[in-house]
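The excerpt is restricted to a subset of chains, each kept in its original location.
Chain nomenclature is as follows: A, B and C, assigned in order of appearance, with residue numbering initiated at 1 for each chain independently.
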Amino acid sequence: MSAQDKKALVGIIMGSDSDLPMMAEATKALEKFGIPYELEIMSAHRTPARAHEYATTALGRGLKVMIAAAGAAAHLAGVMAANTTIPVIGVPMGTSSLNGLDALLSTVQMPGGIPVATMAIDKAGATNAAIFAAEILGLSDPAIAKKLVEHKEELAKAVDEKNAKLKAKLAEGKA
Amino acid sequence: MSAQDKKALVGIIMGSDSDLPMMAEATKALEKFGIPYELEIMSAHRTPARAHEYATTALGRGLKVMIAAAGAAAHLAGVMAANTTIPVIGVPMGTSSLNGLDALLSTVQMPGGIPVATMAIDKAGATNAAIFAAEILGLSDPAIAKKLVEHKEELAKAVDEKNAKLKAKLAEGKA
Amino acid sequence: MSAQDKKALVGIIMGSDSDLPMMAEATKALEKFGIPYELEIMSAHRTPARAHEYATTALGRGLKVMIAAAGAAAHLAGVMAANTTIPVIGVPMGTSSLNGLDALLSTVQMPGGIPVATMAIDKAGATNAAIFAAEILGLSDPAIAKKLVEHKEELAKAVDEKNAKLKAKLAEGKA
């Protein structure tokens, strides 16, 4: 049974289907952690009613964390945060002419009172949004907490293996 | 009878009362043009329900133009634009550590479909928002249209007078 | 009879024919709203006399709104605004090495007294300039006002359809 079959704990929403390739990094990571999620395309500006409804019902529907991705004047995460008390994570998309600086500032510079936990622009941010959601859920779910420790070890191992491969290649070069 | 007594044609909204000194430039300009307005403090993030209500009822209440001022991750104008079909003018406030670059990008970089007419950061933008509202209303109100022509002449005259004063001062200096 | 045959209400001007692919978004949107427009290539710097003439005669020729697109030190919208009292909308083009940050600041940071309603850089801005023109004209033209409401519904519907398609695809993936 995949993570999609269980009741979603994390809601991933994005402003446009063009954000899907980036946000696939988030779904891959959540699946790895075994965290059930739901995926929606909605827009703070184009579907304000649905966005509002999604935010206000999130807590009641059992969502624990929201991940909102948007580009340019990226308001989606802010609109979510304004209408819920569960943690909202924002991922700025670098889709405009300004390479995501606009989306970053629109997401992170929230006024006092309404936090959005902002991640890096694009792919790294999408991955980290999922891991951060796992860190939140891991506080009360030992299985996820354990996977987070393993994930940290894998990250280190992957770098170590690249390093070993480089060393081997350099050694060969000298032989 | 002041402009405040008549049925408001322009709704000026701002995210915080700290924006009032800036936005007073807008009310002064509207009063000069004899355009009735209303003034509200509301926040896309802190009073999302009231903001939503304000936007969706604006057209029905007879508003013709909205002016929305906000700083930092400035979403107020965008939220208005998402929920109405009357023209929304955005004024970025330079209140954060980034001097308004964040508010400018959050206001101007709206996605295709939902325009916000963005003005300059701070005071110049507040003044221009009011004049732009007058330009819109002047299309169907000859009295405002006439005042806009006079306003342009006054602008030129004010510069010319400063120039004359400078010339006089320079001439004195040589006498 | 197409929108081009009727007396133009909106004047779209651009600094170079290289801006045409972007500004085609504006003409498409105006045609959808049934708003007659005219299209001109002119330059604040290379054809200053024609630009001046265009701006000063706009009101008399019956134009209601102007849309001016330019890149780099984008002065075209500002020159228009300095010489007319009808609303001028500026669209910054991201054509220079600085990706449109220069055009954005040159267009939006107008001094108090001479507003330019600035839209997003490039394509989104071109589309939104047309919609904003429709919003202005819709204040006194119920047909346009109605189309604006429909347009908002279509925007939402398009996002909803993308969302449904995504959901279907995800469901298939699990079957």
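Basically, a residue touches a chain if its C-beta (ideal position, glycine included) is under 8 Å from a C-beta of that chain, and two chains touch if they have at least 3 such contacts.
Source: prediction; values computed, not measured.
Taken as a whole, the complex in this structure file is built from 8 copies of one protein sequence, with 3 shown in place.
We adopt the following convention: only the chains that are shown with their structure count from here on.
Each chain gets a centre from the mean of its Cα atoms; the one farthest from the centre of subunit B is A.
Simply put, subunit A must spin 90° to overlay its Cα atoms on subunit C, rounded in steps of 5. Between subunit A and subunit B, two chains of identical sequence, the interface residue sets overlap for the most part, with shared numbers making up over half of the total.
Distance from the subunit B centre to the subunit C centre is 20 Å, each centre being the mean of its Cα atoms.
If each chain is reduced to the centroid of its CA atoms, subunit A and subunit B end up 37 Å from each other. Annotation for subunit C: residues 120-121, 124, 155 touch two or more other chains. On the subunit B side of its complex with subunit A, the touching residues are 15-16, 43-46, 48, 52, 71-73, 75, 78-79, 81-83, 96, 98, 101-103, 105-111, 113-114, 116. Residues 94, 99-101, 120-122, 124, 155-156, 158-160, 162-163, 165-167, 170, 173-174 of subunit C touch subunit A in their complex. By the touch rule above, subunit B contacts subunit C in their complex via residues 25, 64, 85-87, 89, 104, 108-121, 123-124, 127-129, 131-132, 135-136, 138-140, 145, 148-149, 151-152, 155.
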